[in-house]
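Dropping the structure in here first, questions after.
Note that one protein chain is taken out, while the other chains of the complex remain in position.
Chain lettering (A, B, C and D) follows the sequence in which the chains are written, and residue indices restart at 1 in each chain.
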Amino acid sequence: MVNVVNLLFQFLDSFAFIVLAAIGLAIIFGMMGVINLAHGEFIMVGAYGTTLAYNAGAPLLLSIPVGVLATTVMGLVLERSVVRRLYDRPLDSMVATFALGLALTQLTRIVFGNSLSSIGIPLGSVQYGQFSYSMYRVLLSSVALAVLAAAYVVFTRTEFGIRARATIQDADTASAMGVETDRMYTVTFGIGSALAGLTGALYAPTMSIVPGMGSSFLVEAFVAVVTGGASVLLGTTLAGGGLGLVNALFSNVYGTFIGQIALLFVAVLILRFLPNGLSGAVEGVRERMERENT
Amino acid sequence: MSSTDEAGQDPAVRETPAVKATGAGTDRLLKTEDLTMQFGGLTAIDSVEFGVREGELRCLIGPNGAGKSTLLKLITGRHVPTEGKIYYDGTDVTDLDPHQRVREGIGMKFQVPSVFESLTAAENVRLPLQRVVEGDLTEQVAAALARVGLAEEARTEAADLSHGQQQRLEIGMAAALDPNLLLLDEPVAGLSVEERREVANLVTRLNDEGITFVVIEHDIDFVDRIADEVTVLHQGDVFREAEIEAIRNDDAVRKIYLGAE
Amino acid sequence: MLTTTDLTVGYGDTPILRDVSLTVDDGEIVGIVGKNGAGKTTLMKALIGLLDPIDGSVTYDGTEITDWAADERARAGVGYIPQSRDVFPDLTVEQNLLVAEGVNADAEDLLYGTVYDYFPILEERASQKAGTMSGGQQQMLAIARALVGNPDLLLLDEPSEGIQPSIVQQITEDIPSINEELGTTILFVEQNLGVIQGMAERCYAIERGTIVDELGADRLADDGALAEFIAV
Amino acid sequence: MTSPYERLFGRFEGPNTIGNTRVFWAGLTVALALAAAYPLVVSAYTAGNTALFMLYGLLAMSLSLVWGYAGVLSFGQVVFFGFAGYTFGIVSINLGSTLGVTMAIPVAVLVATVVAFLLGYFMFYGDVSGVFVAIITLVVTLVMQTFMAQTAGDEWTIGEVPLGGFNGMPGIPNLAVGTEGAAVSFSGASFYWLVLTILVVSYLGLRLLVNGRFGYAMVAVREDEDRVEMLGYDIRRVKLVVFTLGGGLAGLSGVLYASWGNYIDPSVYSLAFATLPVVWVTVGGRESLLGGVLATVAIEWFRQQLAITGSAWATVVVGTLLLIVVLALPEGIVPFVHRKTVGFVEGRRMVGEDTPAADREGTAE
Partner (left out) sequence: MSERSRRAFLATGTALATVGLAGCSGGGGGGGGSAGESGDEPITIGVLEDRSGNFALVGDPKHKATLLAIEEINEAGGINGRQIEVFDPDPQSDNQRYKELTERAIQQEDVDVLWAGYSSATRETIRPTIDREDQLYFYTTQYEGGVCDHNVFAVGPTARQQLGAVLPYLVDEYGTDIYTIAADYNFGQLSADWVKVLASENGANVLDEEFIPLSETDFGSVINRIQEADPDFVMSMLVGANHTAFYEQKASAGLEVPIGTSTAMAQGYEHRRLDAPAMSNIFAGVNYMEEIPTTRNTDDGGFVDRYFEMWPDAPYLNEEAQTNYFSVYMYKQAVEQAGTTDQEEVKAALESGITYGAPEAPEGEEIALDGATHHVDHHMWVMRCDDQHNVEAVENRVIPEQFLSGTVGCDLTQEDEETQYTPQDYYEEAG
């Protein structure tokens, strides 16, 4: 018997995880063409910043911004010092970010040891019948939606976002319009880093705080980016929704093992049959409809 | 070629300022039907009916942005048309991939010279030849180079060739495959007078050898030197199609493109 | 307003432009004519700062700007309309205009009203994606985009290219009135006789990367004199 | 016209490889002789250890081919490596005889080749290109790791061999060729020599390939896809062939790996391992077949030395050095050194009468 409330909560949980795991990676890849192989480590830095602040006595709501800030600062520094030099060499930037990730993990271990004592999950649970679900995990789905909405607003409604997109579409023309394209790249990378940091900060209470923790986000993150396709925000939303549903449904009925296998299987199907990803397919349909209507 | 073609019109000179030049006829080596290409909201090619007879040397002229390069890319298969058909040698090639069209006998030289700079001239012509010729290539390579007057430069790296030599080398690479139809996109752009003359001679000679040409070119003197007939494209469509003299004297064409004489 | 001295520009080490020296005075409309491949677009890119000169210098408003990046020049008041228009296809018309806020840092507000007056169709289509508009509309948008920041100098690269005659006509009329009403100095590249004659006060002729002639108003009126440097 | 030198080396030379001089071949011969003598003067451990680095070198070479020569960045070379390793284990353990081991080798390489073909077909004929190839192959790698780590249950048993999940597959036999009674088994120094031979044969084979007709097409595809297409080449097919071939080579490396350690586990599909070939090839120089191999041996030796110190800073040092190399030497070390030294002398522009480069058209076929 499928319990609908269970399924709903599991879906929200899964949706949040996929979206939040992917969003920072997706923005940096989609907007700048850089595949950040240190994405997991960026998430880890967010979680460490948050946990360290919390363990130092800050309340959780204050600790989360600390984690985000730490990751953002790191992202900005790395963009200025490393990533910037590799914009025209996207493949080398993969090697460079991999190297960064390697060093970051071990540096964290050297400085902070093999583990930090973790933050308890706040907010308790929702009870329904014999079941209950972690309130915080469910709430993360609203955060995921809020992050998507905020990213949407930032990139489509603010002057910065419009200039950043202009830069991405045609950097030369944008600079001839007075846009400081270098700054756009830096800030976009900063936003991507901040979102990775936010992911780490938000999941810090739910996970074991160890230097390698970032790797547990990687599969979902990369799968979501690839299946999402070129249109970053739409793609991440669709991937989170679609893959989250598959994962929740199969986990609910057959267990986490089948849930993961189903997620990977569907991802492969999407790659095979929708070469432009979910967002590409949706936009293709929309364009066809528009063309027919005009 | 499809029997539903609206044949019958004399393809030679059409003075009528026809919006559509329906150049259909069974003697057409290449023919497009209702060819349309849209990029987003831009219609770069608008229901074009264009054709060339076997053995012809046709020039395509028109202002920047008229759709000349887009038309060439559609013919070679680089672009997939939004609508319409392309027939080559009587068969529908609309759905063929670029390399398949090349194998059918359609050759192409790009606007920007794009020889392989780190290879020698000989290695460059080797590239098309090795695909079709078995065994030893030495003779064919030498012949292909001689054909475009680059026998002396066989061992020179393409990067060290002059601009004109690179243009000829590229034509030589396309010609090495013995195409029936060769499309040239601005073969003399940026060349000196002397180089232009060499390219003109080369094109004429290859045409005499039986290769049909479609050439995009701005240089009217060059066009005058080589062309049988000229097609004027404007705003994505065929504006005029006539002998070069007729085009030169056409007021409407002058207005949109040439300016006064 | 704008002076270049022995400007040599190219891609890599190969110069496309050689020793170009020209002057544009405040309030002028100056044309540059030349055949395809003569180096007109290269010159425009060098003037806005998208190409670094190999040699020579560029002075704008009394300041040497040879080493300035494009965005710095734009903020100093140089507007640029690229050859193939290059609107940002995924941004709406309004967003395209907004991007150009950086043109001319001295401008207080964006001249939405002014540009919508010139090109009312843009106001109608303010929230349409630029990539879905026709070439003519995109050209109007490109002009409006440069204009909206109220630049002191406007660089126009072949505004008539690939555009239907009615819009070419409109642009030919609009540019001089912009020059008059807003006091914008204009330097444009063109090979359409009508446009050149309709807009330019004087003209430089460029051939194979060098300026070969300068035509005053009298010679501009002479079709034959001009045609020598254009396509035929 | 053709000197004995050209008859011997002409086919191996061309603009697509570094090292087209007598000095190079003489140097290579000397280096090979030294390499062949190496196990005679060092311990069995050192020989076996070096053999591991060299079989990694083969993996690097497979990536040099697809990335350096055809311009296709595959993050999935370890997928084919892993598939072949597992297949070799499954077949050889199931058959359980020397003949079985012998047969397992081609089967494993074939499976890797087929996997590469299928993946390549679906990417290149789906018009996936550029950085998306990298990210799709990376995802396939991660998917394989997740999947193989979950094959612990009894249902994941092929014949008599459990896939083993996270624990991997132990008991994979040493490489052997022959039938019962007439077999050569490879371990220690003999395994070293086998790997060295395979490496040299692969190297020469690839030199033959990249300086031959297909090699020209391949490099041309890397330089300018559109251009090559207009010369009548099916670029999708060219890429697919290279990718498939690269998959087969990576597979061969995987077979050597599985038999070297008598073991394989899902960590061969991990992000860290998947990135290593890219690192080796980037450092060595992607457009050099030998560069990748040399860099592999050097980097792996160095990493191992760092691990032996037990220092906590080992991976930090590796990461930092890697970063420096990527930033400072974008073309890779070997082409850099070549350009700074030999290339200056050997330069292709110095086409003298008796240099082999002079008549490549005739001799390269």
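One rule holds for everything that comes next: a contact is a pair of C-beta atoms (placed from the backbone, for glycine too) under 8 Å apart; a residue touches a chain by one contact, two chains touch by 3 or more.
Please read these numbers as outputs of a predicted model, since none were measured by experiment.
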{"item": "Which displayed chains the unshown chain touches", "value": "A, D"}
{"item": "Contact partner of the left-out chain, one of A:Ala58, A:Ile121 or A:Leu245", "value": "A:Ile121"}
{"item": "Option touching the unshown chain, where D:Thr113, D:Gln150, D:Thr275 or D:Thr296 are the choices", "value": "D:Gln150"}
{"item": "Selected from A:Thr50, A:Gln169, A:Thr237 or A:Asn252 as touching the chain missing from the view", "value": "A:Asn252"}
{"item": "Residues belonging to chain D that touch the chain removed from view", "value": "43-46, 48-49, 52, 146, 149-150, 152-154, 164-168, 170-171, 261-263, 265, 267, 272-273, 304, 307-312, 314-315"}
{"item": "Chain A residues touching the omitted chain (full complex)", "value": "3, 6, 9-10, 13-14, 17, 106, 109, 113-121, 123-125, 127, 130-137, 205-213, 216, 219, 248, 251-252, 255-257, 259-260"}
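One rule holds in what follows: only the chains that are shown with their structure count from here on.
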{"item": "Partner chains that chain A and chain B have in common", "value": "C, D"}
{"item": "Two chains sharing the most C-beta contacts", "value": "A-D"}
{"item": "Chain whose Cα centroid lies at the greatest distance from that of chain A", "value": "B"}
{"item": "Whole-Å gap between the CA centroids of chain A and chain C", "value": "42"}
{"item": "Two or more partner chains touched - positions in chain B", "value": "none"}
{"item": "Overlap residues in chain C, where contacts from two or more other chains coincide", "value": "89, 132"}
{"item": "Chain B residues touching chain D - in the complex, by the definition given at the top", "value": "76, 78, 97-100, 102-103, 107-108, 110, 114, 116, 118-120, 122-123, 126-128, 130-132, 135-138, 141, 155, 157, 160, 173-174, 177"}
{"item": "Residues on chain A engaged by chain D in the complex (per definition of touch)", "value": "29, 33, 35, 37, 82, 85-86, 89-92, 94-96, 98-107, 109-110, 215, 218-219, 222-223, 225-226, 257, 260-261, 264, 267-268, 271-272, 275"}
{"item": "Complex contact set, residues of chain B against chain C", "value": "39-43, 63-67, 186, 189-190, 218-220, 235, 255-261"}
